[in-house]
Structures are given as C-alpha cells and as structure tokens.
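Structure provided below as structure tokens; questions to follow.
Apart from one protein chain that is not included, each protein chain of the complex appears where it belongs.
Letters A, B and C mark the chains as written, and numbering starts fresh at 1 in each.
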Amino acid sequence: MTTFPPPDFSDPEFTAFPDAEFAPAPTDGVLPDGFFSTTNLPTFVKVRGQWIAPREPRMDSGLVLDRDGVIWTREGRRIQRGDLVAVGDKEDGSQGIFVQTHLVPPGADADAFAFMSSEVSREKPIDYSTMARLLVDERERGGYPVWVTGPALVHSRARSDMSWFISQGFVGALLAGNAVAVHDIEASIYGTTLGMTNTGEITQGGHGLHMRAINRVRAAGSIANAVAQGIITDGIMYSCVKHEIPFVLTGSIRDDGPLPGVITDMLQAQDAMRAHTIKATMAIMIATALHAIATGNMLPAFVQLPDGAMRELPTICVDSSEFVVSKLKDRGTHQAFGVVTNAQDFMHILRIYVERELESRAATAQHATSGAATP
Amino acid sequence: MTTFPPPDFSDPEFTAFPDAEFAPAPTDGVLPDGFFSTTNLPTFVKVRGQWIAPREPRMDSGLVLDRDGVIWTREGRRIQRGDLVAVGDKEDGSQGIFVQTHLVPPGADADAFAFMSSEVSREKPIDYSTMARLLVDERERGGYPVWVTGPALVHSRARSDMSWFISQGFVGALLAGNAVAVHDIEASIYGTTLGMTNTGEITQGGHGLHMRAINRVRAAGSIANAVAQGIITDGIMYSCVKHEIPFVLTGSIRDDGPLPGVITDMLQAQDAMRAHTIKATMAIMIATALHAIATGNMLPAFVQLPDGAMRELPTICVDSSEFVVSKLKDRGTHQAFGVVTNAQDFMHILRIYVERELESRAATAQHATSGAATP
Amino acid sequence: MTTFPPPDFSDPEFTAFPDAEFAPAPTDGVLPDGFFSTTNLPTFVKVRGQWIAPREPRMDSGLVLDRDGVIWTREGRRIQRGDLVAVGDKEDGSQGIFVQTHLVPPGADADAFAFMSSEVSREKPIDYSTMARLLVDERERGGYPVWVTGPALVHSRARSDMSWFISQGFVGALLAGNAVAVHDIEASIYGTTLGMTNTGEITQGGHGLHMRAINRVRAAGSIANAVAQGIITDGIMYSCVKHEIPFVLTGSIRDDGPLPGVITDMLQAQDAMRAHTIKATMAIMIATALHAIATGNMLPAFVQLPDGAMRELPTICVDSSEFVVSKLKDRGTHQAFGVVTNAQDFMHILRIYVERELESRAATAQHATSGAATP
Partner (left out) sequence: MTTFPPPDFSDPEFTAFPDAEFAPAPTDGVLPDGFFSTTNLPTFVKVRGQWIAPREPRMDSGLVLDRDGVIWTREGRRIQRGDLVAVGDKEDGSQGIFVQTHLVPPGADADAFAFMSSEVSREKPIDYSTMARLLVDERERGGYPVWVTGPALVHSRARSDMSWFISQGFVGALLAGNAVAVHDIEASIYGTTLGMTNTGEITQGGHGLHMRAINRVRAAGSIANAVAQGIITDGIMYSCVKHEIPFVLTGSIRDDGPLPGVITDMLQAQDAMRAHTIKATMAIMIATALHAIATGNMLPAFVQLPDGAMRELPTICVDSSEFVVSKLKDRGTHQAFGVVTNAQDFMHILRIYVERELESRAATAQHATSGAATP
C-alpha cells in the first residue's frame, strides 16, 4: 500500500506560488465561472501563505472557504449564493492549488487525473474515417493488408461486405480457419450457417447442412474446383478464388471436415501464415481470438520504409468484447487498436466509409484534373 | 441426472418402420449423397429388423455398417470408398433411424437437435430491415415508440443519429438518466464527453468539463433555457427541445449535478416514466441496463388494438453484451429482442436502413400515384 | 409480430369459472394478504360474470377495482387503505383471473411468466455440492471423467488444485493445448507465467521465460524426461506424469514451441482426443472455448449403462463469460451445464467441496462399520 508524506511546503518552489483565488457563487447551487473542479487525490490550497488540505475530499466538486479559514469539498448543488469558491484550472500549484499525484498509476502523463483513460472500451467512439483512409492509402501505395477473420463474420452475414473488400483490392491476403470457409460455403449453397437462416431462424434438419456442404467440396476436390463447377456461387471464398487473392485456411482441433486445402499441420500452417505476415503493411483482425493472437505472434509492430525509417504497422482488432483486445495486447501486440463492436456492423460501416473516401478522392482528383485543364 | 431406458422396439410403432437404407461411399473421405448426419443423442438404426445402436457415438458424422453388422459412427474424412453409409434425413424412425430426445431441454421443438438455438448471441445476424420497417410503420400509424438510452450512446458519438431520429418523428418519448443529458450537453458546448474528444483523445483539464457544462445549465435555470440562450446548439437534448419531444430524465445515485429538470425522487420518476410507457406501442432500449430494466418493469408485453385484438409490443434491446438482454428477460421482459452490438454502430446502420425504407415507400407511393394518374 | 384475439369468454370453460375475489388493503401502501401479483401479459378478471381487462397493465403490481367497475393495475406503494385488491395465485382462470400466454416464448412451461429463466447466468447460484458428489461418485464407480482446460487455469494459479485432482484419482484424462503445458512448466521452472508472478507482477525480461522453458523441455526430449531429470518439479504436467494419467496436448495455430509431445496435426489430434471421449463418463471443461467446443463435438450426450439404460453424460462448462457456454450449446452440446466464474476460484471451491464430501462419506462408512460391530 502506497504511503507518502504531504509536500514540503517550505520548499522555495511552493513558497513562490501565489495564494489561490476565490470567487463568490452567483446564486444557490451554481458555482462561479472558472471554478476549480476537484479530483480524488490529495489536494492543498494556499490561503494567506498557508497550504490547507480541504476537508471531506471527493472528485467533481468545488472548494469552499468558510469564515473560519476551513476549506470544504462541496458538490455544486450544495453551494449557496455568496460562498467563496476556489477558481483555477491548474493542479501544479501555480494558481495556489496543488494536487499530489503519488497515487496515479505509473505511466499516466503529467495531467494525471483524467476520465476515460482505459485503452479499450465499448464506450469509446470508433473512428471509421481514419480506418477508411488507411485502407485506401494502402491500396494506393500497393500495400499488403492482411485480413484475419473468425466465423462470427459469416454467421452475422457480413459475407457480402467482405466479398466487396476482396473484389475491390483492399485485401492482400486472407487468414482464417476452416470454419469461416465452411460457413461461407454453406451459406452459398444452402443459404444457412449451421442451419440458421439470414434472419436468424433455425431450419428443420439444418444441423446437417454444414456437413453436406463440406462433403460436396470434398467430392469436388478443392474449393477452386467447387467454384469452377458452380457449386459455390458467391461469398468470401468465391471472391478470393475469382480475384486470385491468396488465402490460408488453417485447421484447428474443433474442425468439421475439414475442407480440402485446409492445412491441418500447425507447423506448416504457421509457416504458410508467416509467408504473408512478413509482407504485411497493415492487419485487420475481426471476431477471432485464436487467429488474431496467432497473427499477432508473427507480426512485427512496424514496417521499414524504403528510406530506412520505421512506421507503425496499423493493427486493428475488432471484437464484441474488450477481453480479446486486451488478451492480444497481453500477448505483446501492444500496437493493436481495439474496436469493440459486432462484426456485421463493423464491416457494413467500414465499407460505407471506404466508399465515401473513394468518392471524395475521385472528386478531388477530377477537380484537380479539370482545374489543371483550365487555361 | 436424467436416466431413461432405450425405446421399446417391440412396440408396433417401431415394428412398422422400414429398415434403414445404406449407400456406398463414392470415394475415400466422401460420404454418399443424402447421408444421415449424426447428433450426440442416443440413436438406433434398423438393420434386417433389428434396432442397432451405433458405436462410438458423436455428432456430425456418418453411420457405417461393417461386415459383422456393427454400425460405427465415423467422421467423413475417415470414410473409405465403398463403405456402406446410412442415408436419410428423418430422426423419427420413419427412415429406419430413430433418435431419442430425452436429453433435449424442455421447450425445444420436435426437431430436437439443432445448432444456434440460443436466444441472444453476438453470432446471430441483426435484421435491420425489419427494425426499420417497424419504425416507419409506427410513424405512419401514429404510434408512440419509447426510446430508452444510456450514456454509451453519447460517448460513442451516436448523438447526431439520435438527433436525426428525434427530428424526423420516430421518437414518441425519450427516457434516460442525468448522464445522457450531461454528456450530450458537454459535447455540444465543449466537443468532449468526460473530457474525451470525438476521436477518443483525452484533453488537458478535461475532467472538469462535464462539471462546467452542468454549472452553465444550472445557471440558465433549465435545459430549455440553455437551448433558448444559445448555450446548447445541437444534439439530443437540443433536438428534443426544438421538436417538442417529451423526455424524462431520471436521477440516480451516481449522478453529477444533477441538471435542472432531472427528477431526483425515484417514485416521482417512476410515475413520470410510466405516463409514457402506458402509451407505448414500441420500445427501443440502447446501451443501458438500469433504464432498460426499469422500463421493462413498467411495460406491458402487448398493445391492445382498437378491434380488441392484442399484438406484441416490439421491444428491442441493444447492448454490447448478451448479459444485459438476458438480465432483462430474467426480469420478465421475455418479449425483448436482443441485438448485441455497439450503440454507435447500431444507430448509424439503423438510420441508413430507415432512410432506405422511406425512399422505397416514397418511390412506391409515387409510382402508385403516377400510375393512378395515368388515364 | 404476433397478433391474437382475446379469449372467447362465451366458451363454457370460462363461463364455469367463478368471479375473482377482492380484499381491502389494510393500510396505505400495503396490499392485502394473498394479493394477485401481475405479469406483463394480457390479463382478464371476472367481475359479476364479466371478464374485464385491467387498465395500464404492468408486472409486479396489484389489481384494484374502483367504484365504476374499472380495474386498475397499481403499484403497491400507490395503494390506499380500503382499496379493493384482487386476491389469488392462479393465472388459469380458476380463481377468476386469466392470463393469456400467446407471447410467452415456445417451450416455456405452463407457469408461463417467470423470472430468472435464462439458461446460463452469472446471477445463478453455483451448486458445488452436486458437482462434488458427481465427481466422488465417478471415482467410486470407476468412471472416466475427462477434464478439458485452457491456459487461464494456469495463469490464475489453479495449478496446485488441478494437481490435487489428478493425484487423488479424479481425472480420467486431461485434454489441453500446448499453452496449458507451457505455462504450467514455466511456472514450475521460473515461478512465472508469461513472465507474470504468482501475485500478478511483471518481471524484468520475463517475456522470454516461456521460450526458455520450452527450450529446456525440447532439449530434454520430452515432458516425461524433463520430469525425470528434475527440470519440472511440480504442477499439472508433473502430476500427470507421476500418476500416469493420460493427457493429450493438441497444437494450435498460435502455439509457441511447441513442446515435445504436442500433436501438431489436427486430424491425428482429433483421433487422439476421441480415444478418450469415447470412454468418457463425465466432462469438465474449464476456461477454454476452443477445446471445449472440440470436445463437445466428439462427446455423446449420454452414457449407456450395463443394463442398457441411458443416462446423461454430465458436462460442466466453466467460463468467465456466459458467451462460451452459449456457444457450446449453439454447437449442439445442449447438455452442458454452465458455471460462470473465474477458473482459479472454481477449482479452489470445488476442491474444498470434494474434500468435505470425502470426509462425510468416510464418517458415514465408519459409522456404518462401527454400528454394524455393535451387538
């Protein structure tokens, strides 16, 4: 348990600081403009040269000086007209108010007390504009974005959005497990995933449909053959085959089938994945703990540019729960940027933002061209 | 622990069933068309009049009859060309295969073994079309959709989408807590929520901004005054005031402030909420456990139509975690339909779908009108 | 959206029902004994032969008959002394109160409206006594309980409790991944897991310790060799080797190393696991989605007893989140019984209950023996 003394106020640093200023509350329940808003940390206020600790400390309150020279920590609603309230917005003593930061966790910055400082939270805004810009930048400069996806992407019916990204050149390589391909192919052949329809209904006898889908691809000999024979007519695997985007399907202990082409030996599978991660210039991991951590293990946190400089390798990790992102960081992928949402919604909105970014760049380019053409 | 005997196969029902059919596997690792896909339940196959239990039972496999009359449960990949595999898709004995359902939980339907049967899961597709249609229907028939929201809606910057729904007539009443209004107003005045910017950055001194926002509204005397005085210039509360949509802000033990107009007595607050729930024809609850359960407590599961018939009161509950929806159901709001996603993304996509639905109806209406106008 | 008419009250079934009874409230805010507690479903009350729908329906309230013959749904706190309140506890009309259940989800039982009916929730009590009894029963009758564990078991330092279960004969076989063994062995050699100490501190240079642990076992040639050479001196793998409990370590795409003995080909690994699941008489799955679902895929829901009867195969699934258990059920393992807690705490309490169960049986046995000896 951390223990520490109050500051040594005889130190010249403190004697040089001015007294705090106080202003009267304009009316009951209202603090004066510029009031000092408290934290939950040890706080001292300079009054006539003395540093006084306010009583009954708590955060989000004002500091009221009473006639006896006592300072009280008081909620705004309890302020009465004319109460003398400390004003200021500095916590370093320069305005006569000093906040001790011994209890702030190591690593927090100078402005020690802050809200919303967690790394990953469903309560943080998702910056789709930046992600869209990064993706379009990558395509423009010939980058190699590696996408890593889990089966929830398919169950939740983000198949068509994923196919769009593949067909439009935003995917360097797709890394996934057997299940992603199985559900995607079941959806193409039967319209269901594990027997569940697009609207979440369970179908009669549906529990066998993924096995029938696998069996048909096994009979065809490969996913590419099944596409060529018209068995698979849309979706993620179809788009990879049609657009010649490389994919690695790695096996796992929970696989059904597996589909032909799934690499069942984990050492071979790691080598196959790493052939792509060493080329990666960006990584997007969606709704998979297993494959995200596997990829994170192999992925450098940086890309070396032609001029020798380093830049961060943008790594986006999307999951319904903060836990997967924290786990990824706990396995060393500190550069991961967490997005806490549903895979279906993420894909849908990201596509809309990428489409907007493309339109905006096209408009700018046309403007520049037509402008250049103007004599 | 459930214990039960095997079926009485001397019963006429069973003696009337035919023998199961078997077909040879066309090649190694491939099952014949129409193969029976196993479950993990007790299973019996009729061979030459005898009901035989397959050995080594498991789900997702084929049933192979060997030369000794033994039936094995075998994964597709272990099948060899020519193996005799049971075919059929009925589990009721009518094709010579019978599955016992004693272990299926009560309430499951006849087709007992199924995947994806949980009530709420992030792995289920979200049916935005249906929700959009419901909302537009409600507006057309003059319904009273009650929206119930938590602060994550504001932190995640779905403010503008929420404002759009208010301004377009999709909100009968808004039920929320003090925090929703505080963050919304902080965002309007300072561009932050709890000191966090639109892109998730923490601002210097930002921890006091929500207190300053509250103080300004307290000085103005009411939210409506603060709108009238140009202190609040956009957002959720602004839109409610401008469009005269009723709102109830209820206090809670964790409130800062509170803002003027927040009902701090819980019995009065419940009465104020209930004045809206008794009129409700639909409910949309987003990112709040406390207010969702409070509203669920007051909300009938049905609406009585003018002709006396009853219809379900559509109740949508959106949260990042399955837990809140389950908790709501566990408190009796069984009609709640759960959507597991992020509030920001939900609002954004729902708005897009509602806009599309409106366009589609407008097009249909115009078509009908122009058609009618044609002589 | 479900729509349905009110009941046909001219039906003889309804005409035969008596009028509802009413009793006066004894004082303000207090309902009479035996008051009828409302649900949120359509409700009808028979008064002088007429079936009346109470106004302003909601759950958890009383039904008050006013002088005009109108019935109001009213919260207990709003009741006034002398108000006539409906009494009864039947919802089937037999006490003059009828509740329509069209809106109750299919599968719910007759007593349709209930709280706390979700299948898996952190809010449900964990019945350690029953689990302990099952485990001791299994040991007594020579059962084959299969344990399936994830790495959180090791990070959270349930190693010693798991070792105890192994050494005391409660484990038929252990199924796990490379990571469980890696962390367990790192803890035995260096006292850390991924460089984190027993109390959760991070050690200087600790990120390399799991690699050093793997390297030492690879140098020894096998886990058994490393135990024999005194490199591994305690923990889960040590106990399995010492007590000759079979284990299967299956590889995955995210493995470091792997350790010698880990089966890296998934098809071989599935076959190795299944050699144990076909013998299983109970399954305990702790803190692993991947291996729990893999085992669930292979596990029959039942055990056939020597006399031909079937009994459920007890399947316990422990996880910090409801999601893993729901996912397991969604993949067909409906018999899974979910326990939502932390792996460390689960193991610790389960051990205490098993120790108590053993003491209690020993005491009973001794009592029986000494009793028998008494003339």
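We adopt the following convention: a residue touches a chain if its C-beta (ideal position, glycine included) is under 8 Å from a C-beta of that chain, and two chains touch if they have at least 3 such contacts.
Everything numeric in this text was worked out from a predicted model, so none of it was measured.
J.: List the displayed chains that the omitted chain touches in the full complex.
T.: Missing chain, whole complex, touching shown chains: A, B, C.
J.: Among A:Asn178, A:Asn215, A:Thr277 or A:Asn342, which one touches the chain that has been omitted from the display?
T.: Residue touching the absent chain, from the options given: A:Thr277.
J.: Would you write out the residues of chain C that touch the absent chain, in ascending order?
T.: 26-27, 29-31, 35-37, 39, 59-60, 76-77, 89, 111, 113-117, 122-127, 130, 151-152, 155-157, 193-196, 198-200, 202, 204-208, 210-212, 214-215, 218-219, 256-258, 320-321, 340-346, 348-349, 352
J.: Take the complete complex as the reference. Which residues in chain A touch the chain that isn't displayed?
T.: On the side of chain A, residues 1-6, 39-42, 53, 56-60, 75, 77, 100, 102-109, 113-123, 134, 267, 270, 274, 277-278, 297-302, 304-305, 308-312, 314, 322-323, 326-327, 329-335 touch the unshown chain.
J.: Against the chain that's been left off, what residues of chain B make contact? List them.
T.: Those residues of chain B that touch the unshown chain are 177, 194, 207, 250-256, 258, 264-267, 269-270, 273, 289-291, 293-294, 297, 321, 323, 330-332.
In the analysis below, only the chains that are shown with their structure count from here on.
J.: Could you please state the distance in Å, as a whole number, between where the Cα atoms of chain A are centred and where those of chain C are centred?
T.: Chain centres of chain A and chain C, defined by C-alpha means, are spaced 31 Å apart.
J.: Could you tell me which residues belong to chain B and also touch two or more other chains?
T.: 39, 59-60, 77, 113-117, 122-123 - these are the residues of chain B that touch more than one other chain.
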